[in-house]
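Of the protein chains in this complex, all but one are displayed in their positions.
Showing subunit A:
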Amino acid sequence: MPFREINAKMVEAAVVPGQKMYSQRGAMLAYRGDVTFTRTRGAVRAAWPR
């Protein structure tokens, strides 16, 4: 499921039945078709204060 670079700041991916991908919440800009987005618990991020 490769990502196609639309420009330097946007990528597009094809979603097919039976295959999952994960994205950071808020990363979806637009979509076409029958696509669902379900919140899931993700990777641990930095614990240092920023």
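Throughout what follows, a contact is a pair of C-beta atoms (placed from the backbone, for glycine too) under 8 Å apart; a residue touches a chain by one contact, two chains touch by 3 or more; residues count from 1.
Everything below uses one rule, namely that contacts and distances are computed from a predicted model.
**Student:** Missing chain, UniProt name, options "sn-glycerol-3-phosphate-binding periplasmic protein UgpB", "Osmoprotectant transport system permease protein", "AIM24 family protein" or "Methylmalonyl-CoA mutase, N-terminal domain": which is it?
**Tutor:** The missing chain's protein name, per its UniProt entry, is "AIM24 family protein".
**Student:** Touching the absent chain: which residues on subunit A qualify?
**Tutor:** Interface residues of subunit A facing the absent chain: 1-3, 5-6, 8-17, 19-50.
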